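All protein chains but one are shown at their positions in the complex.
Chain nomenclature is as follows: A and B, assigned in order of appearance, with residue numbering initiated at 1 for each chain independently.
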Amino acid sequence: MADASSSSHGDLKLTRVSKAFGDFTAVDDLTLTIPEGSFFALLGPSGCGKTTTLRMIAGLEEPTAGSIYIGDTDITTKKPYQRPVNTVFQNYALFPHLSIYENVAFGLRRRGVKDVKEQVEKVLKLVELPHLADRKPTQLSGGQQQRIALARAIVNRPALLLLDEPLGALDLKLRRQMQIELKWIQTEVGLTFVHVTHDQEEAMTMADTIAVMNEGRIEQMGSPAELYESPRTAFVANFLGQSNLIRGEVSSSDADRSVVEVHGQKIAVLKSRNTAEGKSILIGIRPEKIRITLPGDPCIGNVLTGGIVSDVSFVGVSTQYVVEMPWKQDLMVFEQNDGGTPTLRPGDPVSLSWNPPFTFGLDGSEDVNAGSEVDDPA
Amino acid sequence: MAFLQSAVTRAGSFTGKKGRLPYLLLLPGMLWLFTFFVLPIINLAGTSTQTPVVGGDVGQYVQTFRLANYIDAFNVARPQFARSFIYAFLATILALAISYPLAYAIAFRAGKLKNLLLVLVVAPFFTSFLLRTVAWKQILGEQGFVVPTLRSLHIIGQNTSLTASALAVVTGMTYNFLPFMTLPLYASLERIDPRTLEASNDLYANGITTFRKVTFPLSMPGVVAGTLLTFIPAAGDYVNAAILGNPNTTMIGNVIDSRFFNIVDYPTAAALSFMLMAAILILVTIYIRKSGTDELV
Partner (left out) sequence: MSTVPIPTLPINKRISRWFGRNIIRIYAVLGFTYLFVPVIYTIAFSFNNAGKSNLIWRGFTWSNWANPCGAPDVCNALGNSLKIGFLATTVATILGTLIAFAIGRHSFRGRSSTNLLIFLPMATPEVVLGSSLLAMFLTFRINPGFWPTVAAHVMFCISFVVVTVKARIASLDPRLEQAAMDLYANERETFRRVTLPLVMPGIAGAALLAFSLSFDDFIITNFNSGTMNTFPKFVWVSAARGIPAQANVIGSSMFFIALFIVVAGQLVNRKKAR
């Protein structure tokens, strides 16, 4: 019935893919290549188009424009059952009227595979649930259902495995455990995983490459470290972890660095880490890179003085400070609780300093607050 | 996320031949309904304006488009019309009064017995409806145990009988339509999250106020469905009137039946049928508009 054996392999290539629902554009002119065998994450807030993109790759939605290729095979208009792609759904979508064994065997049977029993047992062992084969999905816990949903997809050895926020319904400890397991399974089995999530920590933990999506477009794509340390838009800077973004103007530059005037103080930024084109610039520095010191104590590198501590939060691993600067902006500082810094209190005057190469620069036209809103779909 | 919802349903409804499949699926059933429901009703409209063939046999009529048939029919059956609607109305109210606490008990106080109790509500109706109605006639009759007991307790007089009365007819109707009232009520009440009732208590409302302001309004869809499913068949019923009533308690259904079979006066029967249907449709439309539920089916 289905001609989608694992014969067509290769990189997944989306070229200028768009999807519109009436006059709402969910995915806008997306071009993306996902290398075979990698663990790829589509990261973004609710409504950014990541799930729609996933569904177009699975064949559950048809693009309004553009093409989708796996290797040399054009799958743009192919039905879901004609694609070598399998999906792990957000709510698992296990067939309630079939046993676990039959659920996992479903795809194999449709494809006419001969040694169903052997393959089902092998994959159940992989997810460590061989004893549940005769149960029904309603008798399993959330974590178990999730692993069966994964097994049901993996057993078909698809060219591409799509995961639609599969860990959303699990509690924190189980989620952490599953993140490690999923990564391990992916390297074990060698399939290409495309993981859709709004949890940036999850994406950074599991993926080799992350594409950050916002309003139907890709903001930036790269390795977790690349995106985190060198964000190119304010959205990425604020969505992945937290950033301090301060407005300034480029006052001078030499071969490899520029000097930026920030409310009367001078900050240096490497040209290689500066995406601003003109004079207007947003200086960015991650809170954990900043050292907070009492005025008068020695500090080197980029220095901002005149801050006053307005809030102190002890978070176990670190202490988080909110510092109000003279120009009425609050900056965040995370200090490791390794005994290196004395604990400060609200009202204490402080200076902030950091190693200049950690600075990144964004174009001054960017919205300082992009990506930092609470994830609350209207 | 409205667009996501529409996307999901769209992907869920796959059609092989684009757009033609639904019509093919509908065809046999709708054809049947058209032949055996729509056509007869249209034919009935035609019959209602016929007049007897002059000099012809009993039962021979010719189409004359005589709309005055309706006025004649109404005059013939005025008391029965009024009675039908009054009895149906009373039966509906009584059924609501009896069923609501029953449905409430099953929905909120039954725990594990919920399904069993639901089956028990419907179970009596597996015995034939006629058998049950006749059973009531005999239970409430002279040889039953109710009347002699009530008489010996001096609750009713020695000469009063409970059967062959309007009371018996209404009681019979109420009884017959109880499951039609109970099940929709139960379905509506069952959907209420008990935590909303707890919230009401938390916000200073006692039991009765909670019922008035929270439970009852939330159960309105069930109330509307139940009252409609009771009133409509009740208005057209004639079995209860025939078995439990007397010549003074005849309803419009009895008249239509006798006009058809005894007097063989098809136009009058047809006109009466149409007036009954029209009256019910008007009442139902007003009722639905006032209570604001649009999706009943």
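Miscellaneous remarks
Definition applied: contacts are C-beta pairs under 8 Å (C-beta built on N, C-alpha and C of every residue); 3 or more make two chains touch, one makes a residue touch a chain.
All of these numbers come straight from a predicted model, not from anything done at the bench.
With respect to the full assembly, the chain omitted from this view is in touch with A, B.
One of B:44, B:76, B:93 or B:192 touches the chain omitted from the figure, and that residue is B:44.
Interface note: of A:53, A:86 or A:186, the residue touching the hidden chain in the full complex is A:86.
In the full complex, subunit A makes contact with the omitted chain through residues 1-2, 4, 58-60, 79-81, 85-87, 89, 91, 93-97, 106-107, 110-111, 136, 138-139, 152-153, 156.
For subunit B, the residues touching the absent chain in the complete assembly are 8-9, 11-16, 19, 21-23, 25-26, 28-30, 32-33, 36-41, 43-44, 47, 98, 101-102, 104-106, 108-109, 115, 117, 119-139, 141, 143, 175, 178, 207, 228-229, 232-233, 235-239, 243, 252-253, 256-257, 260, 266, 269-270, 273-274, 276-277, 280-281, 284, 296-297.
Please note the rule applied: only the chains that are shown with their structure count from here on.
We define each chain's centre as the mean of its Cα atoms; on that basis subunit A and subunit B are separated by 59 Å.
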